[in-house]
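Would you mind keeping the following structure in view while I ask a few things?
For this depiction, one protein chain was excluded, whereas all remaining protein chains were kept in their positions.
Presenting subunit A:
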Amino acid sequence: MTYPDPDDPARPARPSVRPFLQSGPHAAGGYRPSPGVESPADEQTTTLRPFVITSGRTDGADPEIGMETQVTVVHAAVPMRLSPEMRAIVALCGEPLSVAEISARLRLHLGVTRILVGDLRAAGQLDVHVLDNDTPDPETIMRVIRGLRAIT
């Protein structure tokens, strides 16, 4: 197998690819897509990657699961084999935690987190505390106002 000489001025310029990819499998295999098809390939590596851990699902997150939705672990859950990401989520949720906080703390894409939390809920590993009504009632708002006034 011959590798292209990176210093060879005759090499075609491939401006849209990060440098280390230029010496990657494409170059080694002699496969050189035209510059026109280069950018979608590059985009794929940056945008789709997180969803590998959701088995490719980018949507299908439960609409009930919002960013502020509180999640807790089910202590009586039947032990089961979980992916490292799922284990990390379960380990965090000993105390009630919001989906957004899970996403931030594990540095997991928010969309990915919502999907995984939905899966863990379906598997009986997590309690997802969905609110009964979507619209905030005056009582709750009054409590927030009083609480906010109290801070200095």
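Here is the rule we go by: a residue touches a chain if its C-beta (ideal position, glycine included) is under 8 Å from a C-beta of that chain, and two chains touch if they have at least 3 such contacts; residues count from 1.
Operating definition for what follows: contacts and distances are computed from a predicted model.
Note on the omitted subunit: UniProt lists it as "ATP-binding protein", one of the names in "ATP-binding protein", "Oxidoreductase", "Sarcosine oxidase subunit beta" or "Nitric oxide reductase subunit B".
Subunit A meets the missing chain through residues 66-73, 75, 77, 79, 82, 84-85, 87-88, 90-91, 93-96, 98, 100-101, 103-110, 125, 127, 129, 131, 134-138, 140-145, 147-149, 151-152.
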